[in-house]
Every structure is written in structure tokens, then in C-alpha cells.
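Note that one protein chain is taken out, while the other chains of the complex remain in position.
Each chain gets a letter, A and B, in the order it is written, and its residues are counted from 1.
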Amino acid sequence: MYRWLNERLALDSIRELMSHKKVPVHSQSIWYYFGGITLFLFMIQVATGIMLLLYYRPTPTEAYESVQFIMTRVQFGWLIRSIHSWAANLMVLAAFIHMFSVVFLHAYRRPREMTWFSGMALLGLILAFGFSGYLLPWNEVSYFATKVGTDMAASVPAVGSYLARFIRGGEDIGGGTLTRFFGLHVAVLPGITTVLLLVHVVLVQQHGISAPPKLKRPVPEMPFFPNFALREMMAWYGTLAVLGVLAALYPWELGVKADPFASAPAGIRPEWYFLAPFYTLKLIPAHIWIFEGEVVGLAGFAILIVVWCLLPFWGVKRPRWVAGAGVAFIAYLATFSVLGYYR
Amino acid sequence: MEERRGFLNWVLGGGIAASVASFLYPVIKFVMPPDIPEAPVHEVNVGKASAFAADSGKIVKFGNKPVMLVHTSDDQWKAFSGVCTHLNCTVQFRSDQHQIWCACHNAFYDLNGKVLSGPPPRPLDQFDVRLKGDDVVIGRRA
Partner (left out) sequence: MKFTLAALLLALPALGTAEDVRVSHAKAELKCVDCHGSGAIAKIKRSEVTKTCARCHAEQLKQYTASVHWAKFSKGETAAATCLDCHGSHETRKAPTCESCHATLKEMYDKSPHAKAFERMQLGGCVGCHGNHEIAVTSSAMLAGDKSLCADCHPAGTGPSKMGALLQSKLDGLHTSLQKSAEILERARTVGMEVSDSLVKLQEANQTQVQARVAVHSLRVEDVDVPVKEGLQAAGQLYKEGEAALRERDKRRMGLVVSLSAILLTIVGLWLRIRKLENHS
């Protein structure tokens, strides 16, 4: 059987390549698991997402009811849906941990700049997945969180109104928005993500796993197969355990069906991974000099993101600055997320 | 030694098999559709048109909610949410006034669902009514 496949798929050469893959072993090796965990969670999302597709209906009159159907009538529907919602959050968290560990271990340096760029693009895609997926249950929270998000898009100067109309599929959030977000969430984003993921993973194989520059060479290593792979299996199984506990003991809420005519409930806010920019915008005064406050805020975010993406270019000669910037960024994100949650 | 190795393989193999089974079981159950393939109610056949006399109104079931179906004297069909927007009592049709009335606090709605008098803050939601042959079908407004 293996011989038959090998003759046609050149499995032996892949095996040969993989047997050379090594993983550095040092005090910070634990961070090496988080890329794989993010990937694993993505695979779970694809699997549970496909299953949810069997029952979900993407129109305003049926979306909420179909999710209710899944939660109450479909066998284990509550489990699949809760796993999908929890894994989404865990994936965002894992992706951020992975990104910050790359920053602190200086893994973005030459020749791994393209890996960094593809990684940043993947992070953006994950956030887009989160934003588009959040609307699909069509409950009160999702409706107003999307409204807040698209209103921010509308405040971009010059192109704002076109951008908002494009995203919303109309003047207001409605059936058009749901259709667009659904198409984005199940077709466009998965397609782009798969391609970028392949690029990202192939590049990692190409350049090998980076060890922090400060460590004395040669750095002790372990073979990927089977040593690291077995450990990674443990990590993935551990992730499954966490997901199982979360989904079974804290099933995801159905909420109240969205009613565009009802006023926004007090304390409306986006999902936790958007809380920091959300709260920042809340703090910015309405006008700064001649510019509208929101515009300044969005411009600030844009600049920050561009600078962060260009890290491989400015972060090589001054590693201390990078560490400082990383810590500051984490502190900002953490503080403002907490503030955004409670205020 | 052999026994030890066998035991270790057992633990790992057994664990993988058990865990995979515990994942596959809910997946297989999930993909088989439940007995009631449709949960959300968007259309209900409420009976024959001949069962509803002209100039009358009746409460019918729409899923688990009441709907007021009105057959007017000039042969029009209208349907509204049967839940009063004041404090959720079920409304009724007053043939003496040709209006929809709520007994709880004496509210009146006209045959367009608009509030004529009384405490309700909002008009009644409207539903679509269609005649499929002799059957009266009520559906949600999109």
C-alpha cells in the first residue's frame, strides 16, 4: 500500500526531507508550539464550520432561527457550535501569542522576513474571520458590534462612505451585509488563508526554526520526527481538552434576535480582540486640531500596524528597542482591553 | 521488556482510539438531520378559506405564537401578531367595531394594526397572507 502510493506521490522524498527537520531546544522552546496550535485550531474551525454549514441559513429571517435549531434540535449541535465559537477566540489568542513570541525570540530577522509578512497577513485574515463570523448568528450583540465596526470604516476620510457601503452591502446593516459576510467567511477568507498558510508553512520548512540570536552556537536540537512531533501531539490534545471543557461547561449563548429598530442595549462592545482599539477610539476627543478625533485614531492605528509589519527592517540592529516595543504593545493591548470590557 | 513495550503501545493506541471515537461519535450524530428538519416557522397553513367568514377575525397558531387572522367584509385577508404590544396579552377581534381589541387594558387597533386608543406603545407586526387555492397561508414579512 505504501509502496503503491510512494511510487506515485514520492512519499519517500518527503520523508527524507522531514527527517532532517530539527527544532532548537532551550529555555524558551515552549513558545514553538503556538504556531502549530494556531494551525490546529484553524483546522478545527474548518471542520466545525463545514458541519455548521449543513444547517445554517444566511438570511435575516432565518439566521438566528437556524442557530437556535442547531443549539436545540440538532444532535450535538450545541457542542459543534460552542466549539466553533470558543476555538475562534482561542485561535486569535494563540495567533497573538505566536506573533509576540516571534518578536521576543527575534525570529523575524533575515532571511525570515517573508515569513513575518505572511504571518501578519494571516493575523489580519484571522481577525477578518472573527469580524465576519461574529455577525452570522444575527443576534443583538452581533448586529450592534458590526454596526460599531462598520461605522468606524465610514469615518475614513474620502473613501469612508464607499468603504462602508461596500462592507455593509447597502446603507444599513441588513440582508446584504449578512450575505457578504457569509460569503467572505466561508469562501473568500478560507481560500486566501489556505494559500497564505501554505506559503507560511513552506517558508518555515525552508528556513528551519529560528533560535534566539543570543544563544551560544551550536544550539542543542531535537529531531522534528518523532520527538517534537510527539510533543506537539500532546499540545494539540491538550488544546482539545481545553476546548471540550469550555464547550461543555460554558456553551456559547444564543442571545436575543437582532432587531434593527430596537435601540442599542447599554454597554455594547465588540469581541474582546477588538476592545483595545475600540476603547482607544472612545477616549479620543471629538476633535484634535483640525481633524475629527476618530480619523486621527484610525490613522494612528494604521501607522502603528504599518510600523509593526515593517519590524524586520527596523528591529534587527536594535533588539532592545524591539523588546521594549513588544512589551509596550502587549501592555497597551491588555490594559485597554480590560478597560474596554468594564467601561 | 516486551511486556512493557506492549503496555505502552496499548496505552497510546487505546488512548488515540478512544479519543478519536469520542470525537467521531458527536460528528456522526450531528450530520444526520434530526426528526424535525425544519424548526424556524415562516409559513403556516391555517385552514380553508371557507372556515373564516367575512368580517371576522380569529387567533391562529404560528409556530408557538398567536397570530390574529382577519377576513374583512370586502374580502381582504390580513394577519397581525396576536400579542398586544402593551403587556403581551392575546388580542381578539371585535365584530361590532370591526377592530382588534385587547381585553387587558381596553386597547383598540385598526385593521392595519395601528393603535387607535389605549396604552399600547407600538402597532401590531404585520404578517403576509396568501391564498393557495382554498388554503389560507400566513407567512412572516421579510
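Here is the rule we go by: a residue touches a chain if its C-beta (ideal position, glycine included) is under 8 Å from a C-beta of that chain, and two chains touch if they have at least 3 such contacts.
Computed from a prediction, not measured in an experiment: that's the story for all the values here.
J.: Since one chain is left out of the picture, which of the remaining chains does it touch in the full complex?
T.: Every shown chain touched by the left-out chain: A, B.
J.: Among A:1, A:158 or A:249, which residue is in contact with the omitted chain in the full complex?
T.: A:249
J.: Among B:89, B:116 or B:137, which residue is in contact with the omitted chain in the full complex?
T.: B:89
J.: So that we can see where the missing chain sits, which residues of chain A does it touch?
T.: Contact residues on chain A toward the absent chain are 68, 71-72, 78-79, 226-227, 230-231, 233-234, 237-238, 240-241, 244-245, 248-251, 254.
J.: With the missing chain put back, which residues of chain B would touch it? List them for me.
T.: Within chain B, the residues touching the omitted chain are 5, 8, 11-16, 18-19, 21-23, 26, 64, 86, 88-90, 103-106, 118-119.
Criterion: only the chains that are shown with their structure count from here on.
J.: Could you state the distance in Å from the CA-based centre of chain A to that of chain B?
T.: 36
J.: So in the complex, the part of chain A that touches chain B is made up of which residues?
T.: Result: residues 51, 54, 57, 60-62, 65-66, 68-69, 72-77, 79-80, 237, 240 of chain A touch chain B.
J.: Note which residues of chain B are touching chain A in the complex, please.
T.: Residue positions touching the partner: 19, 23, 26-27, 29-34, 36, 39-40, 42, 140, 142.
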